[in-house]
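Before we start, here is the structure in question, set down as structure tokens.
Yeah, one chain of the complex is gone here, protein chain that is, but the others are all in their spots.
In order of appearance the chains are A, B and C, and numbering begins at 1 in each one.
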Amino acid sequence: MANRTPAKRTARAAIPHGLTREQLLDMYRLVRLTRSLEEKLELLFKQSKVIGGLFRSLGQEGESVASAYALRRRSDGTGDVLSPLIRNLGSMLTIGATPAEVVRQYMAKGDSPARGKELNIHFTDYQRGFIGQISPLGDLVPVMAGVTLTFKQRGEDRVGMVYIGDGATSTGAFHEGINFAAVKQCPLVVIVENNGWAYSTPTRMQTAAKSFADKAAGYGAAADRVDGNDMLAVYGAAKAAVDRARSGGGVTLIQVDTYRRKGHAQHDSQGYMDPAEIDRWATANDPVDRYVAALTGSGWATQKELAEIDARIDRELDETIAEAEGSPLPDEHEARTDVVSGGPVPGHWYRLDPPDPRMA
Amino acid sequence: MANRTPAKRTARAAIPHGLTREQLLDMYRLVRLTRSLEEKLELLFKQSKVIGGLFRSLGQEGESVASAYALRRRSDGTGDVLSPLIRNLGSMLTIGATPAEVVRQYMAKGDSPARGKELNIHFTDYQRGFIGQISPLGDLVPVMAGVTLTFKQRGEDRVGMVYIGDGATSTGAFHEGINFAAVKQCPLVVIVENNGWAYSTPTRMQTAAKSFADKAAGYGAAADRVDGNDMLAVYGAAKAAVDRARSGGGVTLIQVDTYRRKGHAQHDSQGYMDPAEIDRWATANDPVDRYVAALTGSGWATQKELAEIDARIDRELDETIAEAEGSPLPDEHEARTDVVSGGPVPGHWYRLDPPDPRMA
Amino acid sequence: MATATLSKQKPEHVRLTEQGKPVTLLEAIREGLWEEMERDPGVFLMGEDIGAYGGAFKMTEGMLEAFGSLRVVDTPISEIGFTGAAAGAAHMGMRPVVEMQFIDFIACAYDMITNYVATSRYRGSGPVPMVIRGPSGGYVRGGPFHSQNPEAAFFHTPGLKIVYPATAYDAKGLIKAAVRDDDPVLFFEHKWLYRRPQLREVLPNEDYVVPIGKARTHREGKDLTIVTYAAMVHKSAEAAEVLEKEDGLSVEIIDLRTLLPLDEDAIVESVKKTNRLLIVHEDTRTGGIAGEIAMRVSEKAFEWLDAPIQRVTAIDAPIPYSPPLEDYFLPQTDDIVKAARWLANY
Partner (left out) sequence: MATATLSKQKPEHVRLTEQGKPVTLLEAIREGLWEEMERDPGVFLMGEDIGAYGGAFKMTEGMLEAFGSLRVVDTPISEIGFTGAAAGAAHMGMRPVVEMQFIDFIACAYDMITNYVATSRYRGSGPVPMVIRGPSGGYVRGGPFHSQNPEAAFFHTPGLKIVYPATAYDAKGLIKAAVRDDDPVLFFEHKWLYRRPQLREVLPNEDYVVPIGKARTHREGKDLTIVTYAAMVHKSAEAAEVLEKEDGLSVEIIDLRTLLPLDEDAIVESVKKTNRLLIVHEDTRTGGIAGEIAMRVSEKAFEWLDAPIQRVTAIDAPIPYSPPLEDYFLPQTDDIVKAARWLANY
């Protein structure tokens, strides 16, 4: 593993990668927001207010935020575009998704971005530049190859970023998509999130490759590998790849090494994991703790500043959740809309009064 | 490209790779048989006696024969198993398919191995150890992963060999199959036939990888790369990989570099290819010419011996073809058999006399 | 393989039937798989997270310990890969049973299943005795990709068999029959039925199979026939109770159990008796298998029909996630009551 940002004792160390102090604090806000939002979602889940599964990214929030932070983030449809995985809540919040949207999604509300038709963070906004994944793993890699192909076709200097889990690198979709993007020199950054597990499957049972970075050469893509729980290192690697893509250098595959401390989803008791290992990552290698140490240790921020940020996040999230709880579930007839262009699809003839099969 | 076997002038050079002189001549017979059979098939095609397309392997016959020759070839279902591509006629003949079978296949005869239901060299014999491919490219890689998984499950020391074209390495099936085989340490040899073209698509438009051998590391497979038109070099590489697989060393990916001198199929006028390039390969780098030079130059065989082999092949093929032409096309009702177990599927009710829909 | 010895210790959760205890549909399938694994060393399991974890629904819990990693094979996330690998193993004489973690992901292996596996026998590459199974169906807030009914996607492929059981007894008998069948069998398991207490039943302790290709009369009746399968069998049965009580109607329910090959005779026979046919499936409407059933009845029993064939199905949309949407989207018991009533009064 790449070595960690030394917690320098000096008054104020130079900030790496051309970041400003404001940006450092902004990244802190985002990673803290990610963790706090998930913690509150977990409470809602336990109160049965979340419908369906809940997926935690505990221990991985750092790389989600730091990688997405390297993108050109706009809200007018002219910025970069990313496609996250279910554990990339941090990336979503960083590129511009709001906690209010996420909470409503998890509660299947009618005013959620997907209007109750799709779940959790599977939602899209082309203006802010994020495209929701679908469950079949790997499918978004070809899709993002096409998104970035179009950037080339139009001569736009925009970049795409797509996340893929260690497990999903085994899918044909990943292979066909990254090969397509690489041979077409598309401006695409592929983040391979190696969190050690695919559901219950350890990485060694997923592939015999020594590293996921080793896959890059097979596509003629640039490769990098970074300590995924070192936010500044992840930012640096992502920024370099994004710059390469923007300047016509094509595809970069970045392996970020991290660890999934929770189960695959809430129902997963993690019986197949070694508690001591989880503990080691929690105590010695938590991305937020390490970032805080870097910020304060390098004199880039004070505990007080960070505490204020935490407090604000906590307050705002509680308001957001209270509001979301108030909003209604969708109207049942919404089930018929947006299947194809030109109006809703037919309903059930036997639910008419009187029933009429000619209305089917 | 690895350098060519020098045509030594010495009386009799040592034979490499533990091959015997008889085996060298046997390999000659097979590669000559492959070329002659294709030439005669081309004549039959021009006489419209071949039904459907005809696919030539001109310029690639050497690697087909030499790679398959490295397998344990048996006819009782206990030997190694290979799965060829449409251009691996040489591999088929080497593992035990007969010209009579091939000619009947191309003529869609009722007594062809696939009984007229499938075309060209898409046919199977588990006793002799070959499994016919299907058209969707890449599908046989997962299938051969399963074949070799079973060798492991049963503790048999058998090996599998699967061929994949430069173009078909872009398929998801190839990726999922080789990754599966590698992570399960299956005794499988994957021959990537780089003949420069996928139909009209040059290799550089297929992948940005510097070489196909570079793909191996991404699967944790052993890699090798060899001059595909040097039969002895191909045999050596294949033998090493087969031995590795048999001794529990898992998957090897071998890139064989060769050249497809004819079009994708007979109808292809090759307008996208450079005639000069084709010519260079034909004159300076023909696998049969090079093998003959090696055999005679090293004193392993005389022109006379080879001429006798050629003559016998020619004679036998003419007999084979004459015979095949005599055999009948299948009976139309064969279309209904072997869909599922337990008898033919229903025919057309309106073809009954009198027509009877209740018989549908 | 040191299986024989390994498989001695049968864990408690697989011994319910031996102890005369009632089992759920999920437990019935688990017992069936276990028994086939013990019976035939050529039978083995493949899929994602089926080993140490025992599968997303714990179907294979305890099997890794009992049968070892050569027969309970955890795979990478590669539906094309392990489906093709199963075919290769079957070529070599094994009898693989592969699990789709959710049946929705069978779409990834569509080419391998329809082009390679289904055509093998016809192409002369021999039979491919393998089973592809997985949790299917809705009513669980699973959203568009964890609620699908995939039968219509494969119903059209010659060379395949499709099974979709509704009861614990049938589920066990059919999974055993599927494992022993010489053709590739798609075995769909309705996740809403997996652990339903109402479906618990005590199963015979001796080895039995339920024949593939034979429908079952779930309920006898004379006024109207409902042809259905899987979860809809139970909603149809609820509806039949209501219709009997409130309308005095006698409804016959045919549980297809096997969708391919379709038990045309059972359908036609019942229609000739009741002269009215309602087809109920959870799958979406257009292109669902109701069409084929209607076509067959038209071909074979047109003169016996006193009313137009009708169907109760999901609407033509992807499967929505939010409760009011999924509830609207899916067929409900009251829908069957209303449609049957309309037919009876025709």
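Methods note: a residue touches a chain if its C-beta (ideal position, glycine included) is under 8 Å from a C-beta of that chain, and two chains touch if they have at least 3 such contacts.
Please read all numbers here as calculations on a predicted model, not as lab measurements.
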Across the complex, visible chains touched by the hidden chain are A, B, C
From A:90, A:132 or A:250, the answer for touching the chain not displayed is A:132
Checked against the full complex, the residue among A:56, A:115, A:128 or A:348 that touches the missing chain is A:115
If the hidden chain were put back, which of C:110, C:139 or C:208 would touch it?
-> C:110
Who touches the missing chain here, B:20, B:78, B:200 or B:302?
-> B:200
Residues belonging to chain B that touch the chain removed from view | 51-52, 108-110, 114, 116-119, 122, 134-138, 167-168, 170-173, 198-201, 205-207, 271-272, 329-336, 339, 345-351, 354-355, 357, 360
Across the whole complex, the chain not displayed is touched by chain A residues 113-115, 117-118, 122-124, 126, 131-132, 134-136, 139-155, 172-173, 176-177, 179-180, 183-184, 338-341, 345, 357-358, 360
For chain C, which residues reach the chain that was dropped from this view?
-> 104-105, 107-108, 110-111, 114-115, 118-119, 122-123, 144-145, 152-153, 155-159, 260, 262, 283-284, 286-295, 298-299, 302-303, 305, 307-311, 316-318, 320
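The rule is simple: only the chains that are shown with their structure count from here on.
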Based on CA centres, what chain would you say lies at the far end from chain C?
-> B
What are the residue numbers in chain A that touch two or more other chains?
-> 170-173, 205-207
Specify, in ascending order, the residues of chain C that touch 2 or more different other chains.
-> 76, 78, 80-81
